[in-house]
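All protein chains but one are shown in place.
By letter and in written order, the chains are A, B and C; residue numbering begins at 1 in each of them.
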Amino acid sequence: MMGIINGKMFIDRLNRLENEIWLDGEKIEGHISEHPAFKGLLETKRSLYDLQTKPGLKDQMTYSLPGKKERAGLSYLQPKTKEDLKRRRKMFEHWARHTHGMMGRSPDYMNTVLMSFASSAAILKDRDHCFPEHVQALYERAVAQDLSFTHTFITPQVNRSQMGVNVSPAPISAKVIEKNEKGLVIHGARLLATQGGLTDEVLVVSLPKMYFESDEAFAFSIPSNTKGVKFICRESFVLGKSSFDYPLSSRYEEMDSIVVFDNVLVPWERVFYYDNYDAAFDFNMKSSFNAFAFHQVITRQIVKTEFLLGLAQTIVDTIDVSEYQHIHAKMAEIITGLETMKALLEKSENDAETDEWGYMRPSVIPLRIVSAIFPDIYPRFTEIIQLIGASGMVTLPTEKAFHSDIRGDLDQYLQAAELNAEDRVKVFRLAWDLTMSPFGTRQTQYERYFFGDPVRLTSHLYSTYPKEEQAAVIKEFLHIHK
Amino acid sequence: MMGIINGKMFIDRLNRLENEIWLDGEKIEGHISEHPAFKGLLETKRSLYDLQTKPGLKDQMTYSLPGKKERAGLSYLQPKTKEDLKRRRKMFEHWARHTHGMMGRSPDYMNTVLMSFASSAAILKDRDHCFPEHVQALYERAVAQDLSFTHTFITPQVNRSQMGVNVSPAPISAKVIEKNEKGLVIHGARLLATQGGLTDEVLVVSLPKMYFESDEAFAFSIPSNTKGVKFICRESFVLGKSSFDYPLSSRYEEMDSIVVFDNVLVPWERVFYYDNYDAAFDFNMKSSFNAFAFHQVITRQIVKTEFLLGLAQTIVDTIDVSEYQHIHAKMAEIITGLETMKALLEKSENDAETDEWGYMRPSVIPLRIVSAIFPDIYPRFTEIIQLIGASGMVTLPTEKAFHSDIRGDLDQYLQAAELNAEDRVKVFRLAWDLTMSPFGTRQTQYERYFFGDPVRLTSHLYSTYPKEEQAAVIKEFLHIHK
Amino acid sequence: MMGIINGKMFIDRLNRLENEIWLDGEKIEGHISEHPAFKGLLETKRSLYDLQTKPGLKDQMTYSLPGKKERAGLSYLQPKTKEDLKRRRKMFEHWARHTHGMMGRSPDYMNTVLMSFASSAAILKDRDHCFPEHVQALYERAVAQDLSFTHTFITPQVNRSQMGVNVSPAPISAKVIEKNEKGLVIHGARLLATQGGLTDEVLVVSLPKMYFESDEAFAFSIPSNTKGVKFICRESFVLGKSSFDYPLSSRYEEMDSIVVFDNVLVPWERVFYYDNYDAAFDFNMKSSFNAFAFHQVITRQIVKTEFLLGLAQTIVDTIDVSEYQHIHAKMAEIITGLETMKALLEKSENDAETDEWGYMRPSVIPLRIVSAIFPDIYPRFTEIIQLIGASGMVTLPTEKAFHSDIRGDLDQYLQAAELNAEDRVKVFRLAWDLTMSPFGTRQTQYERYFFGDPVRLTSHLYSTYPKEEQAAVIKEFLHIHK
Partner (left out) sequence: MMGIINGKMFIDRLNRLENEIWLDGEKIEGHISEHPAFKGLLETKRSLYDLQTKPGLKDQMTYSLPGKKERAGLSYLQPKTKEDLKRRRKMFEHWARHTHGMMGRSPDYMNTVLMSFASSAAILKDRDHCFPEHVQALYERAVAQDLSFTHTFITPQVNRSQMGVNVSPAPISAKVIEKNEKGLVIHGARLLATQGGLTDEVLVVSLPKMYFESDEAFAFSIPSNTKGVKFICRESFVLGKSSFDYPLSSRYEEMDSIVVFDNVLVPWERVFYYDNYDAAFDFNMKSSFNAFAFHQVITRQIVKTEFLLGLAQTIVDTIDVSEYQHIHAKMAEIITGLETMKALLEKSENDAETDEWGYMRPSVIPLRIVSAIFPDIYPRFTEIIQLIGASGMVTLPTEKAFHSDIRGDLDQYLQAAELNAEDRVKVFRLAWDLTMSPFGTRQTQYERYFFGDPVRLTSHLYSTYPKEEQAAVIKEFLHIHK
């Protein structure tokens, strides 16, 4: 038992793992924390973990484990009161503010996922091929060692047709290909492990879907350096290390990866469930996973939206366009989105109720509303920033240009109403990195699909929303008896 | 002192007033409560006032006046705690549910306006041409006698150009044309008094605007039957008295009118202020009028939105279209609007603060957000109902057809998946009356402009929203020091 | 053989038919042309037919029948050249301008449908249960007598679920219930015969749909007064006969009706086809019906859009709001819609090609684009008129008010920047009748669904559009060989 870690401990432990990571056709060798594609992000993660031990913040970021002298990250706290919920939300805000909401997989996210799993593990009790005690054990180990995780929920996008049948004889989507005394043997791939290879463990959970086959209905967590596990990265979006040129991507570029399982043995004590479609369905739909995960995610998205609002306003000030009605309308869109999200988050806390296992679960409807609108409004907000910035978004010199013989020209010709040329370029480069760089456009796509396919989210919102009472009012009004 | 009235008292008092009301070129003679254009509405108002004395509801609808045995309508209560605010909101909900949110000028609305004026009258203290004591006196008289009001805030739409100058030598917009020892003499017209002539008094308040002239900066309240006051009605939208054919307009058609002041003497004790532009501005912008009025209005709009959701869902069930994704998307729009409004209203109560005069004022930002979105989403929701109803919205027979020889044909050919022909037609006629009848389209236009010109509302939201903190975060992040 | 008729001939013939029409629970007795619900419309139709014999217009409205001395309506002309097409379009414009595009079922529409049927009748040749010669015969009779028609394409909206099964033992949707030596016996109902009962004949054609049963696959035309045919009207939207108060509905209110077939015998010589699903499908999908009908409809919709633009501009001038950027944006939307439609219509003529039977068929893609956008933009344009008119749309006095003692007040207080009070009220009443009256909202719904369910139209546009060439460019660019 050691409790919370600090940044150095995180980095050292990660470097020791020597996970198998492939980038641009090469296997990463040496300390991952020193690789140009990961260095900036890992620096940021180091500083995030350091928040846990920072004097003024420690109490807000951690809690005492009952009966122990160690403290644990507050994101592991299983909330039993509305106060606990609000405490959790404030802790999320600290994590999120430190990265301005740009890091989708800050540690509190995955810790919250783990916490929700442990809090709902009882769903698996007494069911075939289910091991709720393994969920609990993982949770306890994670708390004790402040482990970091990535997860992969989705399968390769071979064919999205409902009737689509995979023709490949070998597995594409990761499957159980063997069960033996030691555990399950998994072969195939899973998609979109953000920060894959940059965490201690990898959590694999199947989201039920139509035409789900039982050999895909499993969940487990294993160390990232388990034999046969490979992380294949997309191209890095770190374009350079200058924080002047790339204020966001130099710091917050989380990598996304494909996780390949090459005949990977998952020991039994790591398995949560397998070969049980109903259990997989219930674990996803009835657990507190959605409620708790959304609570974290939306807190982060609010912080991010505040950052966008601040940036948009800074551009308005910089080029002095605050007199135009169409600018007001665009700014009001961001304000409306932000305040709406804040109100809905708060309502989810106010309407929280204790679930059947004694945990205080945020009301999921207000959170689901946010999950249905954010995929639309976030891209729109980035577009608004481009529309306000207009032609100023394009002709942006680099840091090196400001340190060259043409600095005088830049100073004169790029000055703004409210800022000198260098500061003005800083502002616009930030706007560019947020909305037009590979980092920025990936952020947009990421927020768009964070909660899954928006079309299905909308159908789900409709079908789960209680409408009967409202319809009954109509029938009563019209004296329809049925 | 008599305190709350019931429906009969309201009707009798109104009939006695014999206000001068013109409709379709004729002056209304006889009891207004029996006129076909007003009968349905006044029946509804009667039943609304009866809510105040209804046994189970009385406690929720009224409060004890300190030191008196009479009770007053709760909408007159000056809230001092958040509990008071929530109590007020529940009372609004009772009024609104009784009319499904279709009556914009239910008594609680104007009572709330009066209450906000009294609660902010101190703004007028010690200023030229200002009489805060008259505001207080009106409030007390209103409470004591449970008076009903209409108001007129806007001026004739002669010319909306900013530079537009009225060329008429005689006043168009109502103006002070004389001051004498008895009071002010007012001449000219004011617009859009909803339920004008159907209330005890008419409250006239000038909203400051650009190029505001000081002879337009006044506020007062006078009895509706004051000599020289005329109410000129638009065409009535009561198309018939059948509640089968016109379930809404037969009951809820509030009239709108132009109020003409023909050399009307307003006694000094009725004047709140005159000839003081700054006072008029402050009274509108700094008083609690917006906060309290929005609190009532939005509560009503939420109830109305619930009704729309119920109706939309009833149509979905009736013709069995719940399987279509585009139907889900449309229904999800209504759900999202409804939940957003509810969350924002709740936030305005949670964030309420005591104002400088000791009253618990709802936070105005969340309410202003709703005021900026409802003018867009309400019309969209009516469109969604039309889109779901599709061709079924058009070919709708009348009640009389169901009582004729072709009933058998109607029963057979208009039956629906879930309902018999008569009930199905009821549902669609309701949808028609809500969205396509003159009553329905007037409701749409009314909600669109309830809070004023949406373009200006948006600009106002932007300019009053606190954005500095967010912009400061950006400058700190970029190390811009200014 | 008599050729074109004039207005009086149309009215006289119609009155003689004594069709069975039910309105508001009563069977219409006496001359239909004198009934208040139909009088205005039939007056308008009379004046439309008179255009055919009007000296200056006759050449543009009619053509010489080869080898005969009579002339026929130009809408019956089977076009063989692009010149013919343009000539037809100009003739459509004359009809449409006379009613400002407000009459969906002006005679040229149905004549065009008949012409397209005759021009494609060869599709039915040598197929089971098909009688192309009856189609031709009807066409010739229609030309010779200048017959008028209504049609019914759709079936009762009992259940729109794809899997929905009618549970009624008796037919709801009109079906063939017997075949005998005289003809088919039809029982059941069809929907939405606009001007049902107000024409010489009723044309019944089945649009193929999913789960189409063969006893619904028929087409025929019979006189409106055939025994057993009943027209059940919706409520009339004629609110009054004053053209000041109701400038559009007093003149252009086409009625919609349910057509009931009560064991109606359709003589064999009237039957086009029956009990042949494939023929029904081909007749709808491969005939020139869409191309020619869209050509007429879109010409009318363009004229209507011009009228809306003119009205919107008149309001802008009336209240002098031309300086506002948001007004420009709204007006530009209408302009863009109008010019887009004009360009697409023109392109459909320029790209016209001779079909397999020798007729010059307009290119259907540009027309289909219009059919996909007009259901969205027409409602938006009516909304724009409401948004520009704002509060001015509501408080509108009637003609009688202008002829009463309060005329002086109206003249003073309703005057506008550019117009006197009476003219200003005329303008706004027109705007109201176009967008907010029962007539106006029915027009909106009518245009929205004219071409069918917009969701399916969109899918149809996508699936029929040739995209292969564009996709091939991509593969070539990427050197993908497949």
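The rule is simple: contacts are C-beta pairs under 8 Å (C-beta built on N, C-alpha and C of every residue); 3 or more make two chains touch, one makes a residue touch a chain.
From a predicted model like this one, the values you see are computed outputs, not experimental measurements.
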Selected residue (touches chain absent from view) among C:G40, C:P366, C:G389 or C:G440: C:P366
Sole contact to the chain not displayed, among A:M393, A:L430, A:L461 or A:L478: A:M393
Absent-chain interface as seen on chain A, which is shown: 22, 24-27, 154, 156-164, 168, 170, 172, 188-189, 191-192, 230, 232-235, 239, 245, 256-258, 260, 319-324, 326, 379, 383, 386-387, 390-398, 400-406, 409-410, 412-417, 435-438, 440-442, 444-446, 448-449, 453, 455
Where the missing chain touches chain C, by residue: 100, 247, 306-307, 309-311, 313-314, 317, 325, 327-329, 331-332, 335-336, 339-340, 342-344, 346-347, 350, 365-366, 369, 372-373, 418-419, 423, 426-427, 430, 455, 458-459, 461-463, 465, 467, 469-475, 477-478, 480, 482
For chain B, residues in touch with the removed chain: 325-326
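We adopt the following convention: only the chains that are shown with their structure count from here on.
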Chain ID, smallest distance between chain and overall C-alpha centroids: B
Shared interface numbering between chain C and chain B [over half = same, under half = different]: same
Most widely separated chain from chain A, with each centre as the mean of CA atoms: C
Centre distance in Å when chain A and chain C are each reduced to the mean of their C-alpha atoms: 53
Distance from chain C to chain B - Cα centre to Cα centre, in angstrom: 40
Multi-partner residues of chain A (at least 2 other chains): 325
